[in-house]
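Down below is the structure, laid out as structure tokens.
All protein chains of the complex are present and in place, except for one that has been dropped.
Chain naming follows the written order as A, B and C, and within any one chain the residues start at number 1.
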Amino acid sequence: MSLDVEVYRRQGFGARLGVSGALGLLIVDFVNGFADPARFGGGNIVAAIERSAAALSEARRRHWPIVHTRIVFADDGCDANVFCAKAPTLLGLTESIPASAIVPELSPLPGELVVRKTAPSAFFETGLRSWLTQRKVQTLLVAGATTSGCVRASVVDAMSCGFRPVVLRDCVGDRLLAPHEASLFDMDQKYADVRPLDEVLKDLPG
Amino acid sequence: MSLDVEVYRRQGFGARLGVSGALGLLIVDFVNGFADPARFGGGNIVAAIERSAAALSEARRRHWPIVHTRIVFADDGCDANVFCAKAPTLLGLTESIPASAIVPELSPLPGELVVRKTAPSAFFETGLRSWLTQRKVQTLLVAGATTSGCVRASVVDAMSCGFRPVVLRDCVGDRLLAPHEASLFDMDQKYADVRPLDEVLKDLPG
Amino acid sequence: MSLDVEVYRRQGFGARLGVSGALGLLIVDFVNGFADPARFGGGNIVAAIERSAAALSEARRRHWPIVHTRIVFADDGCDANVFCAKAPTLLGLTESIPASAIVPELSPLPGELVVRKTAPSAFFETGLRSWLTQRKVQTLLVAGATTSGCVRASVVDAMSCGFRPVVLRDCVGDRLLAPHEASLFDMDQKYADVRPLDEVLKDLPG
Partner (left out) sequence: MSLDVEVYRRQGFGARLGVSGALGLLIVDFVNGFADPARFGGGNIVAAIERSAAALSEARRRHWPIVHTRIVFADDGCDANVFCAKAPTLLGLTESIPASAIVPELSPLPGELVVRKTAPSAFFETGLRSWLTQRKVQTLLVAGATTSGCVRASVVDAMSCGFRPVVLRDCVGDRLLAPHEASLFDMDQKYADVRPLDEVLKDLPG
């Protein structure tokens, strides 16, 4: 990858954003169905969930605004969309089935926003953007699955909206490692800082 | 890649969208600065521009709605954003420098929409979405650069907005082939059909 | 009002949009709490609900896409926003209380989209826009409450998004007649056609 990085560096990509202003934590689609290799899971997703529990615990201790997302389609399928046309199995993620519930390790507490979505980005036609604005979030730490899917789409939107995204490298996972690594590379060069949780926390005041 | 495809197939991804309803053509950021390896170009971008000229010519012949995008920042830098914080060289793409102008081969004609943008997606805070709605576009053919950058971000948004994206495989390019191929794979599995121009045209009524 | 209309006419406002393309029906916030003068209701809202039942019945007969909206805030108040800061009583509209439920006369059927929202416009950070796009809606008939509030905000957005709004004059209501009439006037001049249901239906093919 070193030759690749050199091309990006020469063209001016890959600067560091750093951490500034109020922080928030976004956890994308860590629901049972994405923890299960027989449904939408696999790869390093389970490991990423474990590390995200540490991120969530730290965010709670520091009273950061916290957001969880779930993919949820209507019971009668009336909100089926083009995403479902590419992946019809997504339509099975209805409100009350276990596969659409957030994994027990990351179960939301009162005061944490739970965003229901039907598109890759956590920002697309959801209340996330105005919620972060009202909480004055400027730097958004991002965990979740999949790295190359809903995490990446959410990170691109977070940046476009004016938030500074930090992808927690060990808190995001994908069903396969090749797209995971390719998206970490792209995000680190163009949209976000990509760093392990411990390193990010080390730089923060206690 | 075949093992990878198998995982996606088993989980329900990779269905075909097909071509239906009115078609439109979106050409993303084919400006001089992205055709020039000394600025933001390289890889297979110049070849993709050549093929896009064929796509554009066909779109004009068939009277499809046509959109071109350019990245343009204000002369005084007052609209600098987080994207520029990751890639400060982007700020140099101001309205009147040659690097921000659409390449001569694809020069827009009257009636074609030219979208100025400051974020990866052609849809982000631009007039593209309502413009396509008013023209009843349902299937959006996509050309442009870079595959892993502004093309991919635009394709994700096109799908989320309810348009059916078809990525013209030979009409999109990137500064390096690895991110180009990785994003083609992701898009074909989850967001769009990825097909060469000739194959798409062959299926259309004359 | 005739002198006023003359000013608008001279400046070029008030042209007719007409009805074209596929139609859809949007019913804004006709929930129990807005039918009840002791909560958010009053004025001509109950009469508008009665007429909207006729509109809904006709829409179902003609198989138009149908959307209902409800204002719903989270049980724990975690999505309180600036709208609630202006009107704190809105926060009481939680998912399961009767006041937030759609009135029995207009109860949604399977296949009709129910949009939960926390802002005036039915389009703001909701899935409505992409849903209408996918159903190819071009002309959007609008009923609901209040005329000067969520109806008007939704109509402005519908027009901006590229849909042609028709406000069904006898199917929208407000807690007071003065803001009702003022908003009908503004919408008819600048954003929508404002016409009674019967007149709109009369012009349609059977």
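We take it that a contact is a pair of C-beta atoms (placed from the backbone, for glycine too) under 8 Å apart; a residue touches a chain by one contact, two chains touch by 3 or more.
All figures in this text were calculated on a predicted structure; none of them were measured in a lab.
A.B. asks: For the chain not shown, which residue from C:Val82, C:Leu109 or C:Leu204 touches it across the whole complex?
C.D. replies: Selected residue, touching the omitted chain: C:Val82.
A.B. asks: Going by the contact rule already stated, which one of C:Asp29, C:Glu112 or C:Asp186 would touch the omitted chain in the full complex?
C.D. replies: C:Asp186
A.B. asks: Of the residues in subunit B, which ones touch the absent chain?
C.D. replies: Where subunit B meets the chain not shown: residues 74, 76, 78-79, 81-82, 110-113, 118-119, 125-131, 134.
A.B. asks: List every residue of subunit A that touches the chain not included in the displayed model.
C.D. replies: 21, 129-131, 133-134, 136, 138, 160-163
A.B. asks: Given the full complex, what residues of subunit C touch the hidden partner chain?
C.D. replies: These residues touch the chain not displayed: 4, 7-8, 11-15, 17, 39-40, 42, 81-83, 85-90, 119-121, 124-125, 148-149, 153, 156-157, 159-160, 162-164, 175-176, 178-179, 182-183, 185-186, 189-192.
In this section, only the chains that are shown with their structure count from here on.
A.B. asks: Suppose a student superposes the Cα atoms of subunit A on subunit C; what rotation angle should they report, nearest 5 degrees?
C.D. replies: 180
A.B. asks: On a C-alpha centroid basis, what's the spacing between subunit A and subunit B, in Å?
C.D. replies: 24
A.B. asks: Roughly how far is subunit B from subunit C, going centre to centre by Cα mean, in whole Å?
C.D. replies: Taking the average C-alpha coordinate of subunit B and of subunit C, the gap between them is 36 Å.
A.B. asks: Could you say which residues in subunit A touch two or more other chains, in rising order?
C.D. replies: Those would be 81-82, 119, 125.
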